[in-house]
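Everything below concerns the one structure shown next.
All protein chains of the complex are present and in place, except for one that has been dropped.
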Amino acid sequence: MPFKFRYRVSWVDTDALGIMHFSNYFRICERTEEEFRILNRLEVPGISFPRVHAECDYKYPLKFMDTAEITLEIGDIGKRHIRMEFRIYNETKNRLSAICNIVIASINDRFEPVEIPEWFIEKLKNMK
Amino acid sequence: MPFKFRYRVSWVDTDALGIMHFSNYFRICERTEEEFRILNRLEVPGISFPRVHAECDYKYPLKFMDTAEITLEIGDIGKRHIRMEFRIYNETKNRLSAICNIVIASINDRFEPVEIPEWFIEKLKNMK
Amino acid sequence: MPFKFRYRVSWVDTDALGIMHFSNYFRICERTEEEFRILNRLEVPGISFPRVHAECDYKYPLKFMDTAEITLEIGDIGKRHIRMEFRIYNETKNRLSAICNIVIASINDRFEPVEIPEWFIEKLKNMK
Partner (left out) sequence: MPFKFRYRVSWVDTDALGIMHFSNYFRICERTEEEFRILNRLEVPGISFPRVHAECDYKYPLKFMDTAEITLEIGDIGKRHIRMEFRIYNETKNRLSAICNIVIASINDRFEPVEIPEWFIEKLKNMK
């Protein structure tokens, strides 16, 4: 079962067309990931996970005050990367709003690429 | 020759890792597109161009005060979509920072998909 | 009793000092206002409420993943303006983070200043 997070579109998220700006989809995906990490205590001391790839396909707009439901599923897991798959639903209008994928890599405190610890990979795999 | 735009990374663009937040790459691509449109008077009355796809591959970070040089080239042009290809260089560090692609579609004032006028497609093609 | 809203600091809210960017305090105040308006069905057809004044005094930072509790109280209500008073607590660190005040005015669809309807002023006063 995918992780779910609910988000109400704020005034600042909208643009002059009256819809949520396309860049903000990436931000609510990240917010979903954060809630997912907190819930599951997903932290690796000394390792950060910058994004190496991010993409969204936009299907249907989100307007001011619409509620978005975002689902997150862990996709492909490699030695150095993790793929996260998001679906953003416009719950208010009952439509799929966007499909987004974000790939993160692992780096240490000196910004050098490192392998993701085995225990963390196992933990993630057990959540699929 | 691609269109070029220069952008200095502002404090608000950075995150707690000290680098430009990944969502802001999409914003500086859009800013580049806007300057491109102003320079070339690229407007179609009654038609808006929402994004239907956006993606970035991140190669090297941008830090506070780094200067980014963004290039824009028009890619595939269809009856209802236009693909824009961006490269974001970290000019300060002399490294390629990201490669981004954004696809826009055409809608009218009632948010309905419409074909892009021929004259606009011709104008864009002549710029390639 | 003031209205309360809880907000977790997201990665994108932070800056290179590792704390929430000062401009984002205004955004979480607005988000609080939005939840307050939804809860109390505070809408006036044909009237918008742009901000005419906004200010914050910053006391203590909010870091990534810190939880903010924001309180909202309606302050001075005039014929054409409403003052909203916010306090932002860093709940995680148990410290007052900022005090913010925002004044909104009323305009119609043509961006002209108009008086706020009596019934709306009464409704707000009854909530104090």
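We call the chains A, B and C, going by the order they appear; numbering starts again at 1 in every chain.
As a convention for this text, a contact is a pair of C-beta atoms (placed from the backbone, for glycine too) under 8 Å apart; a residue touches a chain by one contact, two chains touch by 3 or more.
Please read these numbers as outputs of a predicted model, since none were measured by experiment.
A.B. asks: Which of B:12, B:47 or B:114 touches the chain that is not shown?
C.D. replies: The single option touching the absent chain is B:12.
A.B. asks: For subunit A, which residues touch the unseen chain?
C.D. replies: Touching the chain left out of view, subunit A contributes residues 11-12, 14-19, 21, 23, 63-64.
A.B. asks: On subunit B, where is the contact patch with the chain that was removed from view?
C.D. replies: Listed in rising order, the touching residues are 8, 10-12, 27, 30-31, 34-35, 38, 65.
A.B. asks: Touching the absent chain: which residues on subunit C qualify?
C.D. replies: Given the touch definition above, subunit C has residues 17, 19, 22-24, 26-27, 30, 48, 50-58, 61, 111 touching the missing chain.
Convention: only the chains that are shown with their structure count from here on.
A.B. asks: Which chain is the middle one, judged by CA centres?
C.D. replies: So the chain nearest the centre of the shown protein is A.
A.B. asks: Can you work out the whole-Å distance between the CA centroids of subunit A and subunit C?
C.D. replies: 27
A.B. asks: Provide the C-alpha centroid distance between subunit B and subunit C, rounded to the nearest whole angstrom.
C.D. replies: 33
A.B. asks: Any idea how many Å lie between the Cα centroids of subunit A and subunit B?
C.D. replies: Here the centre of subunit B sits 22 Å away from the centre of subunit A.
A.B. asks: Would you please write down the residue numbers of subunit B that are in contact with two or more other chains?
C.D. replies: If we look for residues of subunit B contacting two or more partner chains, we find 17, 19, 23.
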